[in-house]
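For this depiction, one protein chain was excluded, whereas all remaining protein chains were kept in their positions.
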Amino acid sequence: MARILQLDEAIAKLVNDGDTVALEGFTHLIPVAAGHEIIRQGRRDLTLVRMTPDIVYDQMIGAGCARKLVFSWGGNPGVGSLHRFRDAIQNGWPVPLEIEEHSHAGMANRYAAGAAGLPFAVLRGYVGTDLPEHTGTIKPIECPFTGETLAAVPAVNPDVGIIHAQQADRQGNVQMWGITGVQKETVLASARSLVTVEEVVDELTPRPGAVVLPRWAVTAVAEVPGGARPSYAQGYYERDNSYYQQWDPISRDREKFEQWLASEIRTTERSAR
Amino acid sequence: MARILQLDEAIAKLVNDGDTVALEGFTHLIPVAAGHEIIRQGRRDLTLVRMTPDIVYDQMIGAGCARKLVFSWGGNPGVGSLHRFRDAIQNGWPVPLEIEEHSHAGMANRYAAGAAGLPFAVLRGYVGTDLPEHTGTIKPIECPFTGETLAAVPAVNPDVGIIHAQQADRQGNVQMWGITGVQKETVLASARSLVTVEEVVDELTPRPGAVVLPRWAVTAVAEVPGGARPSYAQGYYERDNSYYQQWDPISRDREKFEQWLASEIRTTERSAR
Amino acid sequence: MTSQEFTSDEMMTVAAARSLRDGAACFVGIGLPSTAANLARRTHAPNLVLIYESGTLGAKPDRLPLSIGDGVLADTADSVISVPEIFNYWLQPGRIDIGFLGGAQVDRFGNINTTVIGGYYANPKVRLPGAGGAPEIAASCREVLIVMRMSSRSFVEKLDFVTSVGYGSGNGDRERLGLRGRGPVKIITDLGVLEPDPETSEFTLTRLNPGATVEQAREAAGWPLKVAADLPVQDAPTDTELTVLRELKATIDNGETK
Partner (left out) sequence: MTSQEFTSDEMMTVAAARSLRDGAACFVGIGLPSTAANLARRTHAPNLVLIYESGTLGAKPDRLPLSIGDGVLADTADSVISVPEIFNYWLQPGRIDIGFLGGAQVDRFGNINTTVIGGYYANPKVRLPGAGGAPEIAASCREVLIVMRMSSRSFVEKLDFVTSVGYGSGNGDRERLGLRGRGPVKIITDLGVLEPDPETSEFTLTRLNPGATVEQAREAAGWPLKVAADLPVQDAPTDTELTVLRELKATIDNGETK
């Protein structure tokens, strides 16, 4: 049954050093504030999972939270590379980063298998690519009826799944709408889950296209208005495209990044973004 | 791209003798009128697929349309047995009926695999039951990562998938709401599809919980008001519970059933139900 | 305790309702399970989460639903999802606390038959509806409650077909088969309640219904029924339970349907 907590309290209770943690949100509703709180609390040795690691993962990796990244597309969308990610892979700064690389279809199926309580998923994928050579978690599997060979990928079952949604009610039922990506699967695949929301309301009003997570499927809810910035929350605020561009020079330079960490994260109670 | 047709025309074009045909609808939105039209047109040797064969399948089987039934729960809900179904299995009347029997979880996954273009699905199911002994389409499969044994079932890919929905627009986009069961999967798993609808409207209004099938994923749409009776269409009419009870004596008796066929189906252009 | 008369069906329904703890997520079939779950929600378990296999999570019907796909379930649910999703994302991973099962036959280890009786599979004496959701409810719910009237025709030495697994051929079988739920924790009957022996997993009469006798229960079992040394009598339905139950039943006119 979901408990409604403060963000700092929720991260302190739910996220431990060494955990496998997934922050999901496909362009929309990225749980950025939760990622910043993980940096603020100094978590280490995390295995970070995310289909599309972008700025918030660049920040977490640059801050030294992660020892491994599981992903399918990593970049600053429309801008370029994630330089903290590259610095960690190529130079081990501030700590070495191991990677486990899939395709979107593979990652989506890994979450779906995790949500379904299955040890693996089957897909038509990866055939003829170099990914299986470098990624141990892609294996062939034979259809017991047709003999055809397909790809198998193991379930992802994070210790903690973190998403951002528009609303929760006071009982902790969660509602999100617009593009909802792989967020339901992330919560259902995870041993513990945190949903940050734009607002806690008395009652959820059913909406077209909404995804509802009942309170008994969620561990904790934290009210964090603006918690998805610089990504967007449909019905609340737009994407801050300039932030993505402004991130590039900060990310490129270790010193500028350290200054950013100091001023925007470590010395603030809650980041402005 | 969906064509909007008359029901008789759609059945004539889409359903051939010997086809595998799935009429789906889980209590709600059962495409009964389409089933009656299949009887009226005298189709034979069909493999009928349906999770919950109830009255409409009893009628189709009694009328001699089917040579095989693939299912997971067969009965007249709340009333008792399907006597035409039993007469066909036990006495081969009017023609012998082969059965292929699964659980709901197995059937739902067979449709989902069919919709996903996979040859099989994996589930935690059937373990310790007598079903695999009698159903050839249940096989063990080993997880290539954990070594665990699970159940595999082959995809269902009907020649024709038929469902009933509340609305389509004039382009053939379909919208249904309320309990939508396995209907999306049925359409997507099938080579051809027919959606009967309560009404064709100028524009679909987005609704909470609605499932939309775009026109390019549907073969044909037919406007058939009341086409789900005696089941119900949320927002249009209620379930006719008395019909289910009245069916029992008709179903029990070959002669009464033949009379019903003659008066309600064969001599009418469209059945009252 | 009540001063009113009550039927054995009412006692069964009340006993089933009492087995549902507040806040639990409960996989409900139509008929007695649905009645019991809705009774519990109106009495001691207002936060009981009702899940129907048609895809309604957290239904809060204001009358008894007439079918597992009744519109009132969709209208009042927290979320309505597809049938593949209900089985794959909700039942299979063991998210659901309690599942109800019934059947035509049960054996001493709580295995259930809802498929065929007599003859052989291809040409049975009685063809039953089949598996439906039962095999995976039996496998994956954290606990299962079986509700059946006792008779030597239904409580049998050997099932004609195993549709759903309880404890298989005894203790340890669930683990050996890799079934992750705990299995059936009670068989609630019109004569009393049976619970699995902690050593052998054999169902043993542990409680009698008011007015029922051990002899009746022994006669109604198709195997030599074990009886607990300490055999309390269940509390009869309270006035509140009976009143709410009868109000609920009055919300449906022409019979329950699946």
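A few points about this structure:
Residue numbering begins at 1 within each chain, and the chains themselves are lettered A, B and C in the order written.
Everything below uses one rule, namely that a residue touches a chain if its C-beta (ideal position, glycine included) is under 8 Å from a C-beta of that chain, and two chains touch if they have at least 3 such contacts.
Because the structure is a prediction, the values reported are computed rather than measured.
Within the whole complex, touches from the chain that is not shown fall on A, B. Between the chain not shown and the residues B:Val21, B:Ile39, B:Val79 or B:Ala115, the one that touches is B:Ala115.
When you scan A:Val182, A:Leu204 or A:Leu261 for touch with the missing chain, the hit is A:Val182. Within the full complex, the residue among A:Asn109, A:Thr137 or A:Thr219 touching the omitted chain is A:Asn109. For the options A:Ala10, A:Leu123 or A:Ala168, the residue in contact with the chain missing from this view is A:Leu123.
Residues 1, 115-118, 173, 184-185, 188, 211-214, 216-217 are the ones on chain B that touch the missing chain. The missing chain lies against chain A, touching residues 26-28, 51-52, 71-75, 77-79, 81, 85-86, 89-90, 101-105, 108-109, 111-112, 123-131, 134, 148-149, 178-182, 184-185, 209, 211, 232, 234, 238-239, 241-242, 244-245.
The rule we apply is simple: only the chains that are shown with their structure count from here on.
Chain centres here are means of the Cα atoms, and by that rule the chain farthest away from chain B is A.
Separation between the centroids of chain A and chain B, computed from CA atoms only, is 40 Å.
Mean C-alpha position of chain B lies 28 Å from that of chain C.
Those residues of chain A in touch with two or more other chains are numbered 117-118.
Multi-chain contact residues of chain C (touching two or more other chains): 88, 92, 140.
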